[in-house]
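Just dropping this structure here.
Note that one protein chain of the assembly has been removed; the remaining protein chains are unaltered in position.
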Amino acid sequence: MSLLEIRNLRTHLAVPGGIARAVDGVDLDLGEGGTVGVVGESGSGKTLLALSILGLPPGGPDQIIDGSSIRYRGEELVGVGNKRLREIRGGEIAMIFQEPMTSLNPVFTVGDQVRESVGLHTSLRGRAGKEEVVRLLGEVGIPDPSARMRDYPHQFSGGMRQRVMIAMALAGKPSLLIADEPTTALDVTIEAQILDLIKETQTRLGMGLLLISHDLRTVSKVCERLVVLYAGRVVESGPTAEVLASPKHPYTRGLMGSRLSMDDRRKSLRPIPGEVPEATSWPRGCRFHPRCGEMIPRCRTREPDLLPLEAAAPDSGGAVGPTTGVRKARCWLLGETGGGA
Amino acid sequence: MRSLVFRRTLTAIPLLLGVATLVFFALSLAPGDPATLFYPIGASPEVLDQLRRSLGLDDPLLVRYFKWLLGCLTGDFGVSLSPRYYQLPVRDVILGVLPNTLLLAGCSLFLAFVVGSLVGVFQATRQGSLIDSVLSGCTLFFYSVPSFWLAVMLGMFFSVKAEAFWGWPVFFPASGVASPGADSLSTWGQVLDRAHHLFLPCLTLTLVMAGGIARYVRTSMLEVVRQDYIRTARAKGLPESRVILKHGLRNGLIPVVTLFGAYFPILLSGTVLIEYVFTWPGMGRLMVDSVLARDYPVVLGGTFLFGAAVVVGNLLADLLYGVVDPRIRDAHG
Partner (left out) sequence: MGRWIGLVLPGLPQLLRREAFKGTSVLLLWLGLLVVGLTRFDRVTAAFDGGLHDRVALLTLFIGLIGAWWWSFRDDRSHRIGRGEVPYGSGAGQGVWEAFRRNRMAVLGLGIILTLYLVMLLTPFLAPFEPELREAYQPGGDASRILNPPSVRNIMGTDQYSQDVFSRILYGARISLSIGLLAVGISVTLGGLLGAIAGYLGGRIDWVIMRAVDVVMAFPKLVLIIVIVAVFFPASLFVIVVALAFTQWPFMARMVRGEILSLKEREFTEAARALGFSRRRILFRHLLPNAVGPLTVVAALGIGNAIVLEAGLSFLGLGVQGGHTSWGKMVFEGRDFLLDEWWIATFPGLAIVLAVLAFNLVGDGLRDALDPRQGGGAGP
């Protein structure tokens, strides 16, 4: 049984311009103790995907469309009661956010905020609870934790605040950690430290990790598997090393080309032209076609399906088994056989 | 924190000096002789002369100014000229009515902030619903209504009409601080009697101020519930009620503390009119009576006290701000 199994997740938001189909049919699998990276530009629906797992889309859980399925260790989370959802939040699935500066409540001490999580998800109270807070803060690398727990968030640097967020996330001993762009707001030097901390903690505690980032490099350092998201849909997925070695989707290639890597100095920097379209009106056909350099006429009219690349294992009616090794992509260029005829 | 208290207190001192100066020159630089402006009607020239001497009006302006500043410092504002308090020191006149105003203003301010905050928070949690719209209409009405008219209307319903038609349980007295003969009541009876008299003035002031406070709190809370830390609190697994009441409210009420400073002068303006309507013998009533009776020293002393009260109120609000917001505390610490 996998830790997290998402099928056809659609989260649509009501916005002034209409209905934003920001997450629009996403499949994702994560095994126990596994690490998956979700990559995409801003506007591709990454953050909303993460919030949907916790039942926290901005307008409430009702924005997750019927027919979506999020299974956590086999338990369906879509439509589950509020009480169970609250137990899962923090206790089973914890999340850390992009902005450590604003994600901590400015008027409570960091100790209070970590302790709140400890109190919610463990039976530790009083002195024991306090000691647990000190232990957690020490574990994430905050020096002199018993003194610093009495400080307020504004007295911490960005990196230290993100460590506090991690300590808070670990308080409930979760089995899955979702990290939404945990290092984007931080300095490059701090970024490496925080990533190391996340990776080290994940391995030590045997948690599953869903790391969300706009940066392929960040994700490739930490994750075994990669899911590339564009316009609310998965366009490519597979083991990290394989995807990076031979990206199949033009968008993935674009993401790789839009950064300069040291060993790739011969190639020039090629950013993807344009930006992600509005979620209220995705383009017809392949959603990437207006920005794609390799477009063929068919891309404009019909959208390709997300299909396994090599016919490695003859799929039995589209049912997907343990997916760690399977590579998939959604592009017409990968063979005329596709198209779900 | 201690340094914040020190710095803020230090800035209040020149402000108080400015207040005293403005009051003095507003009344001294008026066209004509202050003695003739404020003389008891029908006074003879000899009386006027004597008055001028006793007020020290024959001194040069600067001498009078420094005497006045010294008076402000020691609380010596001279003696009252009104026949009602004749020869009584202004300080005693003011101290005689001050407790009544403190009682009325204190109760109203407290209730206004409690009621206003509750309504505002309630509205924010139900944004866009029918009850939100209805309450928004109510708060806008009370925010716009002139306090004296509301006082007259409430007096009409709960006092005049109630007395005529319904009798005691609904009836609330619309004048004075105590019933005639209240002295003979037991202590508990006197307290009840006082509360009974306090009801209408306090209700009026509370409603008028709560309207504005509720509107402010609603906007402030709507801003807060959009913040990232609210999302963090939810992701922790906190129940929604605690997300709002603990994490939301504590932040949403920070700007309300600054509002406390802004509402102090509004409160005092309000007491002037409300005390007048309900013949509540307090500072506001005293001011109006003294202006009409041309009781120059009392007007001077009373005005200074009103200004000083606002300065002190703002100082308190500033310090309170430091207490509730740790960021401010350190920024100046």
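Per-chain numbering from 1; labels A and B assigned in written order.
We adopt the following convention: contacts are C-beta pairs under 8 Å (C-beta built on N, C-alpha and C of every residue); 3 or more make two chains touch, one makes a residue touch a chain.
Owing to the predicted nature of the structure, the values given are computational and were not obtained by experimental measurement.
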item: Missing chain: touched chains present in the view; value: B
item: Residue, one of B:I13, B:A26 or B:A195, that touches the chain absent here; value: B:A26
item: Option touching the unshown chain, where B:V177, B:L268 or B:I328 are the choices; value: B:L268
item: Residues of chain B (touch criterion as defined above) contacting the omitted chain; value: 14-15, 18-19, 21-23, 26-27, 30-31, 37, 123, 127, 132-133, 136-137, 140-141, 143-149, 152-153, 155-156, 160-161, 164, 215, 218-219, 222-223, 226, 265-269, 272-273, 276-277, 287-288, 291-292, 294, 299, 302-303, 306-307, 310-311, 314
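Here is the rule we use: only the chains that are shown with their structure count from here on.
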item: Whole-Å gap between the CA centroids of chain A and chain B; value: 55
item: Contact set on chain B toward chain A in their complex; value: 227-229, 231-239, 247, 250-251, 254, 324-327, 330
item: Residues of chain A defined as touching chain B within the complex; value: 51, 54, 56, 86-91, 94-95, 97, 99, 102-108, 116-117, 120-121, 152, 154-155, 165, 168, 172
